[in-house]
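The complex appears here minus one protein chain, its other protein chains still in place.
Here is subunit A:
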């Protein structure tokens, strides 16, 4: 799958290169457009408001602890309450 994706990417990249015969001007102005977009995006991302990791981590921790009792995979539930236990009976012993 990994190699398959790479092959697909290669073909699409190749087709992009061969399908348009761009003049030097067009090629450089589109690189400029791409670079302008990248700078604009970075400026936007730089502006966002952030909180301390200590506060964020504490909130994550509190969420886990507050919801732990409701988490069947974490605390386990009695077999009678879990539709997937006990296992479907079949002669697999």
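Here is the rule we go by: a contact is a pair of C-beta atoms (placed from the backbone, for glycine too) under 8 Å apart; a residue touches a chain by one contact, two chains touch by 3 or more; residues count from 1.
Convention: contacts and distances are computed from a predicted model.
S.K.: What is the protein name, per UniProt, of the chain that does not appear here: "GLMN protein", "CULLIN", "Guanine nucleotide-binding protein subunit beta-5-like" or "Carbonic anhydrase"?
M.R.: "Guanine nucleotide-binding protein subunit beta-5-like"
S.K.: Go through subunit A and note every residue touching the omitted chain.
M.R.: Contacting residues on subunit A, toward the hidden partner: 1-2, 4-5, 8-9, 12, 24-25, 28-29, 31-32, 35-36, 38-39, 41-46, 48, 50-61, 63-68, 70-74, 76-77, 82-85, 87-88.
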